[in-house]
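A short write-up of the structure that comes next.
All protein chains but one are shown at their positions in the complex.
So that you can tell them apart, the chains are marked A and B in the order they are listed, and the count of residues begins at 1 in each.
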Amino acid sequence: MVPVLFLGFGALLVATALMVVLHRNPVTSALFLVLAFCSLAGIYLLLHAEFIGLVQIIVYAGAIMVLFLFVIMYLNLPHDVEHGTHIAVRRGIGWMVGALMLLFATLLMRRGWAPGPENAAMIGQEHGNAAAIGRELYSRFLFPFEVTSMLLLVAMVGAIVMTKARRPAGEERP
Amino acid sequence: MIPIGWTLALSAAIFCIGVVGVLVRRNALVVFMSIELMLNAANLAFVAFGQQLKSIDGQIIVFFVMTVAAAEVAVGLAIIVNVFRLRETVFVDEINLLKG
Partner (left out) sequence: MAALMNNDVFVVALWAIVKVAIILGVLLGVVTYLIFAERKICGHMQARTGPNRVGPFGLLQTPLDVLKLLFKEEFIPAEANKIIFHIAPMLAVFPAIVTFSVIPMGPPPMFVVTDVNVGLLVFLAMSSLGVYALTLAGWSSNNKYALLGGLRSSAQMISYELAMGLSTIPVILRSGTLSLVGIVDSQAGTYLIPGTHIPLPSWGVFHWYLVLPFAVFLVCSFAETNRAPFDLPEAEGELVAGFHTEYSSMKWAMFFLGEYFNMIVICSIMITMFFGGWHGPFMELLGPVFGPLLGLGWFLLKLSAFLFFFIWVRWTFPRLRYDQLMGFGWKVLLPAAILNVVIAAAWLYWRAA
């Protein structure tokens, strides 16, 4: 049952990721990416990482992609038009690089491509639980946690400062 | 149980699709989305290994990657909006002058 679900979600993930890269309209690409994130969240649930799976939906699909959609709608972008030989050449090179990378990855994994002995002990209730993550996050990973929160603050302030409308010089601030 | 090989294969495939997206597309926003695909492929690999090695560290790293990706998207989109205001375009091969 679980492998069937994994194959289903995996196929959906690959299909939507391909559509992100191939589709001409940026809004449709963004929506396919949302679908990709949701199927990835499904895969996380199958891997017993429930907290991460739902945080994936909350953060990636629910916040980051909304931000993307806001910006795409604000910029009012048309469909991408791509003609010309130089672009076709570059596109060909891009696909070849991608195929080569996939080949390398396959060759690398051939060495250790063992389905692996099924681990006898299943992951218990502990793993994937928010409690387990929280325990580690606030003890061993406390410093990265604090640094990341500073990073978020800096990013937020930076984004707001960068996109503020400029007043012409010489105008009085009310 | 899902064999680790399958998850890693999926992660590699998504990563390669992301690389193709970065190289092939001209729209800066779609390039950004492909970068997010690559980050998610890495996340998937982390979670898979975390489950394989029975360690919660994989999921903690994923937590941090998601946070940093969120911050990066916010700042990156602000930059793209600013560039659009200056250059009236988001196509990466038309934004080729540092001046202005």
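To be clear about the criterion, contacts are C-beta pairs under 8 Å (C-beta built on N, C-alpha and C of every residue); 3 or more make two chains touch, one makes a residue touch a chain.
Remember, predicted model here, so these are calculated numbers, not experimental data.
Here is the thing to keep in mind: the chain we left out touches A in the whole complex. For the chain missing from the display, the contacting residue among A:A63, A:I87, A:A105 or A:L152 is A:A63, taking the whole complex into account.
Screening A:V55, A:L75, A:L102 or A:L151 against the full complex identifies A:V55 as the residue touching the chain left out.
Interface with the hidden chain, as seen from chain A, comprises residues 1, 27, 31, 34, 50-51, 54-55, 57-58, 61-63, 66, 69-70, 73, 125, 129-131.
FYI, only the chains that are shown with their structure count from here on.
Mean C-alpha position of chain A lies 6 Å from that of chain B. Interface residues of chain B, counted against chain A in their complex, comprise 1-10, 12-21, 23-27, 29-30, 32-34, 36-37, 40, 43-44, 47-48, 50-52, 54, 56-57, 59-60, 62-64, 66-75, 77-82, 84, 90-91.
Those residues of chain A lying in contact with chain B across their complex are 2-3, 6, 10, 13-14, 17-18, 20-21, 26, 29-30, 33, 36-37, 40, 43-44, 46-49, 51-52, 55-56, 59-60, 63-64, 67-68, 71-72, 74-75, 77, 80, 82, 87, 90-91, 93-95, 97-99, 101-102, 105-106, 109, 113-116, 118-119, 121-123, 127-128, 132-133, 136-137, 141, 144, 148, 151-152, 154-156, 158-160, 162-163.
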